[in-house]
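Submitted below is the structure of interest, expressed as structure tokens.
With one protein chain withheld, the remaining protein chains of the complex are depicted in position.
Which chain is which? They are A, B and C, in the order written, and residues in each are numbered from 1.
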Amino acid sequence: MIAAYLVLFIPFVGIIFFAIVGHKTDMGKINVWLNGICLLASIWLAINVLNQGTILSPNKAFLIDSFNVYLIALTAFVGLTTSIFSSSYMAHEKELGKLTDNRLKLYYSMYQGFMLAMYMVLTTNNMGIMWVAMEGATLATVLLVSLYRTPESIEAAWKYFILCGVGIAQALFGTILLYYAAVQIGDGENALLWSVLYENARQLNPEILQIAFVFLLVGYGTKIGLVPLHNWLPDAHSEGPTPMSAVLSGLLLNDALYAVVRNKMLVDGATHNNMAGYLMMGFGLLSFLVGALFLHRQKDIKRLFSYSSIEHMGMMTFAFGVGGPMATFAALLHMTVHSLTKSAIFVTVGHAAQITGTQSMDKIRGLIKTQPRVGWGLLIGTMAIAGFPPFGVFTSEFLVLLATMHSYPWLAPFLLLGIGIAFAGLFRHVQSMVYGDKPEGQHPVKANLWPVIIHLGLVLWLGLAIPGFLANWFSQATLLISGSTPL
Amino acid sequence: MILLSAYCAVLLSFASGLLALMMNQRQIMLAMSQYSINKFFSGNVKCRNWVNKSLEEQHYPAFLRQAVFVLLGFSGLFAVIAGLAVLISNSVITDQIALGLPWLPWHIRFDALSGFFFLIIGIAVCAVSLYGPGYVSSYKEKEHPFASLGLFTGLFVAGMLLVLLADDAFMFMIAWELMSVASYFLVAFQHENPANRRAAFLYLLMAEVGALSIILGFGVLASFSDGFTFDALRESKLSVTWASIAFVLALLGFGMKAGIVPVHIWLPEAHPAAPSHISALMSGVMLKVALYGLIRFSFDLLGDIHWQWGVALLALGTLSALGGILYAMMQPNLKRLLAYSSVENIGIIFMVLGLAMIFMANGHPQLAALGFLAALLHAFNHALFKNLLFLGAGILQHQTHELNIDMMGGLIKKMPQTSLLFLVGCMSISSLPLFNGFVSEWLAFQTALQVDVLENGVLRSLIPVAAAALALTSALAAACFVKVFGLIFLGQSRSENSENAHETGHKGMLAGPALLAGLCFFIGIFPNAIIQLINTVSGQLLGQTLPNDSALDWLWLAPVSPEQASYSAPLVLIGALIAAGICYWYLRRNPLTVIRKAETWDCGFGGLTPRMQYTSSAFTMPLRRIFARVWIVDEQINKDMQGAMNLDVAAVHYKLQIEDHSWPLFYHPIARGVNKLAKQVGRIQTGNIRTYLSYSFATLLLLLWVIS
Amino acid sequence: MHIEQTDFYTQAILSMAALVGLTSFLMLGQSRLLRLIFVFALQGFLLTITTVLAGYSLDSHHLYISAALTLLLKVIFIPWMLRREVMHMNAQRSIQALKNKTMVMLGGASLMVFSYYILHPIVPTTSPVMLNALAVSLSVVLLGMLLMISHRQAVAHVVGFMSIENGLFFAAIVATKGMPMVVELGVAFDVLVAAVLFGIFFLHIRTSIDSLDVDLLNRLNEVDK
Partner (left out) sequence: MNWLIAILQTALFVAMAPLLAGWLKWCKCRLQNRKAPSLLQPYRDLLKLTHKQPVVSKQASWLFIATPYIVFSATVLAATVVPLIAVDLPTSASADVIVMVGFFAFARFFLALAGLDMGTAFGGMGSSREMTISSLAEPAMLMAVFTLTMTASTTNLSGAIAHVINEGMVLRPSFVFALPALLLVAIAETGRIPVDNPATHLELTMIHEAMILEYSGRHLALIEWASQLKLMLYGVLIANIFFPWGIAETFSAEALGYGLLAITGKLALLAIVLAIAETLFAKMRLFRVQEYLSFAYLLGLLGMLSHIILEAAR
């Protein structure tokens, strides 16, 4: 349990620390160190959970089970690698004089704040606190989106703030309804505790839960970026500093989805029709296809990949909606590989943008000739995200596809259509950026590409062979969510 | 043991790829070699010197290239050994590798079919690895890093071999995509040329679409069975409808890779873009892997064949064969021409495979075996001579820096060995007797002529038409390759480059093609050597071998029965030699009649200039007029007038553009549709926050209304 | 059962619900910013009273704390901040032409009905006061969104946002006798931070487009002109 507290405590310290001295020179390093310790703590936590199963903190405030523990580890990991990237990135930005000291303070402390919120969402046992933490994540990142203070960034931040705020308010209403249904059977204080709710999910009033789930889905769905609630996402991703985009895509969306899935488990327990599943499938498929189509029209490189995030979140939502062991397994796997790959891509994208000094894709050319590592990183990352084997994304998409063929064969063609369109949309842009002769005035920048290499390496590994403990982990989570396991 | 050598083939190709990555890591190599020497042969001074010398700054790149290709060659060698071994021992070996999904390790199965294609790949790879070092030496390390070329070549070969080994859908797809992606990088290798980039993108896009439809095909099978192993899929019992759906999906997917009309368009774009030895592998071998996939899927997994599928294959094959050769005829670019001719040959293979299916479905397994034999044999032959021709094209490009056959000419004197090898390739591909192309075509005709046994009147009248189309195809192919050889090697040089061209200095660049040419001739004379092997394949797959293998001795080829048809290439060869020898001896005995050399008769006008010769477009003009509908021909003749009244012609400009019908028919509409759809969707993102709010508002209300 | 048969607390709660709903309607119809803010403050005040009532009648003391928080935040701080903004922009007199006001009002009314219709299935499991409270708060939430959709000033958006929060609060207090304390505090904290952020954003928006009309924030779109 100490591990969990540690994971929560370190970022908290980080917030205060950076708020004071965040502008000093090698704060990036310290940021890396903090995240590194968090990672170690989370690994420790994961090992505990692996050994002794679900952990419930004495005061029932925190609950670590096989579902969220691997998300915690993933969060810590991506947080670490992104902070590695951000230290060099931010240094470069500061050289360009884009940032003042206060902004740097803000940046680093909010980075930690965001991590704290993420850990909170994952570890808490209380649905209400989960909501609070989710809102907290929005509040922490909203100022980072407008970090550069350009009109666009402010507009993006405002939209992000209002839309997510309204959405999250709906989620709160859903939570209240949930609580309302819970107090009818349980005592007031503990009624919102996940552990309690999950045990007596059967007695909860199905009608209320259905309504509650709609609110929760629309609310958290706004954060997941489900079409048509996604509109804030591309703006926020494209205007903020790139490390922010990386963690937004890699972590925030995942955690929102995590929240939805938690609630789905409750609703499925209470109502015996598959309403929640159908809603999620509908949203997922819609987001998948629309996101794929959006890819074709992009001009800004970061918008491009944010739309691809929408598309992939749609895929995961769909998979969770399909339910069943294989689809759930696939969805969990997809969560992992997507956030790894996507954050890696954003790292390369950030460097590409720094190399060329622009984000508009028709000015970025010949990356491979300018700085081969960045070019290859972007190309291979795109390969991975487009679902080419032997990368892990392919594995999960393959499984989703076959699960769909089993349960809803008539939906499979749509999935394939989406994959095809998305692939074309990504590549028609990316290929012309990485290949070709290098234009005038493109110079290599100082870049630390270890995050990319590590992430893509992991994704490759997951695609070739899923290591035993991870598979075991996934299957436990699958058991938890879908009630049976593919193994 | 057999499996071991198969694994060796795969691993070695991987190794060659990884070794290529060391191109820029000379220091590491140096350190490693020093360490190993000190550890193992510390006494041996000679080898130490050798290593140090080869690792010196100036020698290092050449040495590494050599090493990479040597590894690749060994992988090819092992592939050949494994293939032959499994074919001769007529065995089926299965295995599992602890990779892939936790509940689905990679299943390996190495049977006669895989073995046969292993053989094909192995031979091709051997030839390429002989040829490669010379060819790649011309690349500048700066623009075209050998590291990526070698790496992806290795991965490409490994991917193809793994496809053949795969015994479950998951591994199959991984290997398949590995093959596609690696070859994509190879096509995009010379990416400073926009056309190549476009070609690469098109190639990858179509590969992806094909792969998706293959996955869907597997999905259909899998949803009728438990698990994705091929054994499970074999067990799956499908209704005719679902089976046909699965077959159509597979046909689309594999056909896209094999390049049958109308999904062939990536092929003439991509193959010329890649380096020549890669185009050789792609055109000669990768298409065969697609063929393997189709055979595996339809004959092995789906099991019971329906004659409608055969008809579909027959029709598509005929279309591809005719279309391919007619388009090939019109290409001035040598490699594009060869690529289109691959479309033609794949078409022929599909035709014969379709015949095999029809016979199979109508309960004539023996004739099915015959068709199967013809198809596989033609696949084998095509791999040989298409590789040969692409490698030859590579030499030409290497020596003349040209690919446009209107810019060459007269090379037979400047490059005698190359011209001889290329001649062999041309003769085989235009299926002349004594060469391997003819044998498979002969068998194809024999198969088609067995139509009498069928009940169905439609088929009985359809198949002969297809046979006629096949005849037309082969005649056109002959015409096409007369043009190719004639314009490239004969006549007078049409350009500066070909004027100054000379034979290549690298022995390897000749050795590779020579190997293939020798095989072409050998198979042409002793086809039974390979037919015996294919017999085991059809024995395992169809449970049926040729009607009378008894007639298969080294001398006679009588697939059905000696009464019905027989062909003995050795006797023909002997006869030809006798006849030629006699008249040669008779005519040359008179010493007075030695040949006198003189200028060519120029009809009394001044000297003959190269520009008086027939060009490619002139040569094919009659056919272009006859089959005018087949192409989208854009022919422009502009005259520059001058002089008084501006009446006399100063210069004539001739422009000829040949376009493929399938673009405006299929592809442009799809592209337009997607863009239009994306445009519509783009309207969601209005930028006005109140609109966004109303979206979420409406969604909420809608959902509430839905669930209430 | 009829209202006269219920106890005083229920009647009070119901009338509070009615008043809160009314204020939402007033806000929706309001076109002058200052009045809008005033009505918003009024709603906050009603919310405070309700909280106190609930706290008193259920003597659950932590409700007093949340009442205090509400008073501070929703009645004093936020309205003051917004008012300062408006003065700053001297937009207090700006009558924003609310397009087809009647339609909006009708929409609002139908939303009220809709929320009753939605919550109808839960009647058997609950008392009418709960039902009414939930329905009213749901409609307050929806009306808040409608307000944001129909008004163009950023200020109006903030008001709408906060009134949504009010609706949630109302539901939390009445229907479920207040959420657990931790949640209450967390929510209050979030609201505070949100309010501060709004303040910051007004500054930035004004500097960037020197107006608070959100329709001018449409640089980031993907409709080809």
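As a convention for this text, contacts are C-beta pairs under 8 Å (C-beta built on N, C-alpha and C of every residue); 3 or more make two chains touch, one makes a residue touch a chain.
Note that this is a predicted model, so its numbers are computed, not measured.
Enquirer: For the chain that is not shown, enumerate the shown chains it touches in the whole assembly.
Expert: The undisplayed chain, in the complete complex, is in contact with B.
Enquirer: Looking beyond the chains shown, say which of B:194, B:562 or B:664 touches the absent one.
Expert: Missing-chain contact among the listed residues: B:562.
Enquirer: Using the touch definition up top, pick the residue from B:356, B:407, B:451 or B:684 that touches the left-out chain.
Expert: The single option touching the absent chain is B:451.
Enquirer: Identify the residue among B:596, B:629 or B:653 that touches the chain left out of the display.
Expert: Residue touching the chain left out of view: B:596.
Enquirer: Return the single residue from B:70, B:621 or B:656 that touches the missing chain.
Expert: Only one listed residue reaches the unshown chain, and that is B:621.
Enquirer: In terms of residues, what is the contact footprint of the unshown chain on subunit B?
Expert: Its contact residues with the unshown chain are 409-410, 412-413, 427, 430-434, 438, 442, 445-446, 449, 451-452, 455, 457, 460-461, 464-465, 467-469, 471-472, 474-476, 478-479, 482-483, 485-487, 489-492, 562-568, 571-572, 575-576, 579-580, 583-584, 587, 590, 592-602, 608, 610, 612-614, 618-623, 625-626.
Here, only the chains that are shown with their structure count from here on.
Enquirer: Among all the other chains, which ones are in touch with both subunit B and subunit C?
Expert: A
Enquirer: As a quick test, compute the distance in whole Å between the mean CA positions of subunit B and subunit C.
Expert: Using C-alpha averages as centres, the distance is 70 Å.
Enquirer: How far is the middle of subunit A from the middle of subunit C, if each middle is the mean of its Cα atoms, in Å?
Expert: Between these chains, centre-to-centre, one finds 31 Å.
Enquirer: For subunit A and subunit B, what's the span in angstrom between their mean Cα positions?
Expert: About 44 Å, centre to centre.
Enquirer: Which residue numbers or ranges of subunit B touch two or more of the other chains?
Expert: 679, 682, 685, 689, 693, 696, 700, 704, 708
Enquirer: Out of subunit A, which residues touch more than one other chain, so two or more?
Expert: Counting only residues that touch two or more other chains, subunit A contributes 158-159, 162, 166, 170, 211, 234, 294, 297.
Enquirer: Under the stated contact criterion, what part of subunit B meets subunit C in this complex?
Expert: On the subunit B side, the touching residues are 679, 682-683, 685-690, 693-694, 696-697, 700-701, 704-705, 708.
Enquirer: Please name which positions on subunit C make contact with subunit A in the complex.
Expert: 118-119, 121-122, 125-126, 130, 134, 137-138, 141, 145, 148, 154, 157, 161, 164-165, 167-168, 171-172, 175-177, 179-180, 182-183, 186-187, 189-190, 193-194, 197, 200-201, 204-205, 208-209, 214, 217-220, 222
Enquirer: Give every residue of subunit A touching subunit C within the complex, in rising order.
Expert: Checking each residue of subunit A against subunit C gives 126, 128-129, 131-132, 135-136, 139, 142-143, 146, 149, 151-152, 154-159, 161-162, 165-166, 169-170, 172-173, 176-177, 179-180, 183-184, 188-189, 191-192, 205, 207-208, 211, 234-235, 238-239, 294, 297.
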